[in-house]
Each structure stands twice: as C-alpha cells, then as structure tokens.
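Note that this complex is displayed minus one protein chain, with the remaining chains in position.
This part shows chain A:
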Amino acid sequence: MQKTLYLFANGRLYRKDNTICVEGEKERKYFPVESIRDIYVFGEVDLNKKFIEFAEDKEIILHFFGYYGNYVGTFYPREHYNSGYIILRQAEHYLDSTKRLDLAKRFVQGAVANIVQVLKYYQNRGKDLESYLYAISLLEESVSSVSSVEELMALEGNIRRYYYESFNTILDDTPFILKNRSKRPPTDPLNALISFGNSLVYTKILTEIYKTHLDPRIGYFHTTNFRRFTLNLDVAEIFKPIYADRVLFTLLNKNVIKEDDFENQGGVFLLKERGRRLYVQEFEDKLRTTFYHRRLKRNVSYQTLIRLELYKIEKHLIGEELYEPFVSRW
C-alpha cells in the first residue's frame, strides 16, 4: 500500500536521481517515489517547479500547512482520470434541487449515524451519554423531512452542538474542557485539536478523490462556490467522527497528548510540533488498520474505505445504485 510522507523538518524538498529527496540541516534523506501517495508539508520547506512537475508525473498530491498548523492549500495535479461524463452527472445532481437535497441528506444521515456510533462506544465504556443520544435521536428523525439544504445545514449544526457538548463527558478524566466549538482561531486546546484532525480528514479525502473520476469542486451538502473544494467536505462529514474524533479521544484519554503540548499565543491555542507528530502517528495507524468488509468479503484498510465510499457516490451519480453512507458497526 502506498504511504503518506509527513514533513515536519525544515529544508529543501527536491527531485534527485528520480526520487524524492529532503535536505535538512544536517542530513539528506531519500524517499521512494513509487510508494508515496501524498505528502503533508508542515515544516518550512523550499521546493521548485521541477519538483512540482515530478509530483504531477508521479500523481503525488502535496498538502501544505501553515506555521499554525492551518490548512494552506493543496497541489492537486492535473486531472488524470478525466471523465466529462461524471462531471456532467455531478453538475446535474447539483443543479436539480431535489437530487441535491437527497444526496445532502444522505451525507448528513451518514454523519449522524457515525456520531451516534461513537457516543454508543463510549457509553458502553461507562460514560453517561444518554441525554445526548436522546437529543440527537430526536433531531435525527427530522432530517428526512427538511425541504431545503439551508434547513438541513441548521439541523446538522444543532446535532453537532450536542455532539461537541458530549465531549466534556467523554473526556471527564482529562484536564480538557470544550466550552463551545471555535474555529479560526481555536480558543482552547481541544478546539485546536479538533480543527487539526478535521483538516487531516479533509485532505485525506481529497487525496482519494484524485484517484477517482469525481471532481472535488462540486459538493452537495456544502454549497459549491468559487473558492474551494467542497466534495471532500461532504464526504468528511461521514468520516470525521470515526477518524478524527476517535483518534482525539484515544490520545487524550491515554494521556499521550498533554496540556503542555499546546501553546497559548494571546488567546489562540496551537498544537506544538510534538503533539502534531503524535497525532499524525495515531491517525496514520488508524488509516492502516484493516477490517473485514462484509460486502467485498475481504479485508480493507480505513484508507481504502474512503475510496470505496467515493465509488458508491459515483454509482449514485450515474444512477446505478442509490448511495448508502458507510456506518461504523463498532
């Protein structure tokens, strides 16, 4: 299986002997191009056009993050699976408001089902989450009856508010508290960690979208605009609870990431490099984990699972099979 390279070191990233070379302060390291799927750049790295061309040739995606761990952007190589047909179907499903709402609802239903799954997991481990589960189940029922994407957005926002409140119960053995969800900038450590995890999920899904015929610019739950990729945000709704949040709970409950892994810069909280490395490590371990896929009757990794999900969306778009989002069973 192809791997992901995370670069925290500072230095130069370039093409050398037809492979990827990172020149740091004291050493030069080579990475096998043929086994690299994507590169996450966190450090202050210099690179040139030759390298970008090389990445395009090898179909490697580069994700860039800023000094604060914020998502900067992605080098998305020229489309290699060009399919006008799928793009037309994607646009058709966006422009037809019933079709769009139908798909958007499916994403939200998948997201809520996975949120519930996460809460149940912790309830089985002795956390009292009954009230949150009840509140969410009430809201979940009205998902099918909303009549516009805007209403759906609002409803999803309410569900998420309950979900994030429940974090305090799940993490009651740790010093971390979540008052409310704050982004851009995160105002407490937990928010910083949630945002960091989410941006990893968004970019991972983008990497997988590149390997399908889908166009990441057309999303359904998130409004397609001039600025950014949106399809990966839609798909991420489903995977955020089981990927990012589960990793977060594991790391905090096991006391792997501690309070001093964060720094406070005038009310803005940042995850320090050690914390980022630990998070990324756990996240990658999660993605490499395999489980038995009932329908395919073989083991698949969590990484591959993302791609399978995208194939299901393709099938929905070309009218072969209705899209049923992945719901974790454990």
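The criterion applied here is as follows: contacts are C-beta pairs under 8 Å (C-beta built on N, C-alpha and C of every residue); 3 or more make two chains touch, one makes a residue touch a chain; residues count from 1.
We adopt the following convention: contacts and distances are computed from a predicted model.
A.B. asks: Choose one: "Sulfurtransferase complex subunit TusD", "Putative dihydroxyacetone kinase subunit 2", "CRISPR-associated endoribonuclease Cas2" or "Cytochrome c oxidase subunit 1". The correct choice is the protein name in UniProt for the chain not shown.
C.D. replies: Hidden chain identified via UniProt as "CRISPR-associated endoribonuclease Cas2".
A.B. asks: Quickly run down the residues of chain A that touch the omitted chain.
C.D. replies: The missing chain touches chain A at positions 1, 3-9, 17-19, 22, 29-35, 277, 280-281, 284.
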